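Excluded from the complex is one protein chain; the other protein chains are retained at their positions.
And now, chain A:
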Amino acid sequence: MKASGSSGWKGPVKFRMPTAENLVPIRLDIQFEGQRYKDAFTWNPSDPDNEIVLFARRTVKDLKLPPAFFTQISQSIQSQLADFRAYEGQDMYTGEKIIPIKLDLRVNQTLIKDQFLWDLNNFESDPEEFARTLCKDLGVEDPEVGPAVAFAIREQLYEIAVQSVSSARESRLSKKSRRGSDYGSASKASGLSMDLVKLFSFKSSVVRKRKDLDIYEPMVDLLTNEEVDALEAREERHAR
């Protein structure tokens, strides 16, 4: 029983985040008069726009930022939301895509490195639930790690979704008419996705090869204050 390569070509889907909740990852990095505000969170694009103003005001008030940040924050959020909405009308082809998601983040004093496979076609997936479970299982005590993990996953999913939209546009623009199976191969051209057939065919086993075990294992590290400072200094140097 051979698994066919082009089983189940999925028709184009309207662009959305390939997760259960259509949430957009928003990243803020605003510098003004020597003060830097960095933040990352998820936003629900179906919320009314006045929420942006409320959120910006709340944030400025809670973090005691100078009032100039208010406009910058709301503008940044709005532009990112507008980008997302611009994609929304278009089609995306997801194909048979299982992609590796990599985590490599530092939140306060916790360092997390991890890699795992994610099914892009599963529109019921929940990065938030995954992040919550991950932190609970790894015994992460810092409550800020969870949102950061969920955000990182979402960001990567968003990028890939955007790529699949652009690849769909490219293939549509080309004059040649392609058959269904070719779409699958076009999306694979990005190099990120794995071939389901190769992975799960009856010849190879489902168990991971030993050399890959280390890569796919999560690693949590608690840094001391000095290490944190050193890392931050290095990051700033890189940023410049």
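By definition in this document, a contact is a pair of C-beta atoms (placed from the backbone, for glycine too) under 8 Å apart; a residue touches a chain by one contact, two chains touch by 3 or more; residues count from 1.
As a convention for this text, contacts and distances are computed from a predicted model.
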Inset, instruction - Between "Queuine tRNA-ribosyltransferase accessory subunit 2", "WD repeat-containing protein 46", "SWI/SNF complex subunit SWI3B" or "AP-3 complex subunit mu-1-like", choose the name on the UniProt record of the chain that's been left out. - result: "SWI/SNF complex subunit SWI3B"
Legend entry - Of A:Thr59, A:Ser76, A:Thr110 or A:Gln156, the one touching the omitted chain in the full complex: A:Thr59
Legend entry - Hidden-chain contact residue, picked from the options A:Asn44, A:Ser79 or A:Asn122: A:Asn44
Legend entry - Absent chain, residues of chain A that touch it: 20-21, 23, 41-44, 47, 51, 54-55, 57-59, 61-63, 124, 126, 128-129, 131-132, 143-144, 146-147, 149-150
